[in-house]
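The structure is given below, and queries will be raised subsequently.
A single protein chain has been omitted; all remaining protein chains appear in their positions.
Take a look at chain A:
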Amino acid sequence: MSALTLSPATGAVLKAEFTLFRREPGSLFWIMVFPTALFVVLGSIPTFREVGEAIPGLRLVDVYVPIAILTALLMACLQAMPPVVTGYRERGILRRMSTTPVRPGSVLGAQMALHGVAALASAVLSVAVGRLVFDVALPQQFLGYAVALALSVCAALSLGALLSALSRTSKAANAVGAAAFFPMMFSAGLWMPVQTMPDVLARIMELLPFGAAAQALSQAGAGDWPDWAHLGGGALWAVVLTAAAARWFRWE
């Protein structure tokens, strides 16, 4: 990504987009505050803090940390980012930038970087609150957790980029983003953690990018290296979605 070799012009784009990002209180709330808040609310329910029969050795609140993280990722990449990028194209902002020495891709790169970083910051918040408030153990297999998280970010960003590519208007991007959000959240286990799903359903969910991510994060959290099947599935999704987004994205 060109944003990694920061020329002064790319730096200026990133700075401007960061300024604009801070002016979207709605997005900031849903990405940075809501996932942890939801997790805190669920964690306040006494049964969530007891070790049940559904998941051996774990409380529900333990399981909900990765789910809160995936919620933040999906909020950032499916709900917040596509309308912004599509709006930039719709209103000729990318086109205007094509007439300058800066490639419009730098705006796209800046948007993806900002939403990805915001989601990661939210992830750190969820883990910290889990540890401090509910005594959720920190990820035992830290490297595995980081790898699983990185793959989830890539998959979510590329899915968001694909939605931006396929939506002609920012209204359409809003609708498509919302339509994609709920099934993705279901597969990540927001309503029913994947570990508690019936076997067949859980196997299906593990084939989806965020079901695999939820499993990989749980395993790494518990101290095991995540199954290569989950990591590989997440990576494959990221590659396929990125290729599709690159294939269909239009600058104008």
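One rule holds for everything that comes next: a residue touches a chain if its C-beta (ideal position, glycine included) is under 8 Å from a C-beta of that chain, and two chains touch if they have at least 3 such contacts; residues count from 1.
In this text, contacts and distances are computed from a predicted model.
The complex appears with one chain absent; UniProt names that chain "ABC-type xenobiotic transporter" among the candidates "Outer membrane protein beta-barrel domain-containing protein", "Sulphur oxidation protein SoxZ domain-containing protein", "ABC-type xenobiotic transporter" or "U32 family peptidase". When the omitted chain is restored, the residue from A:91, A:131, A:171 or A:203 that touches it is A:91.
By the touch definition given at the top, chain A reaches the unshown chain through residues 8-9, 11-13, 16, 19-20, 23-24, 88, 91-93, 95-96, 98-102, 250, 252.
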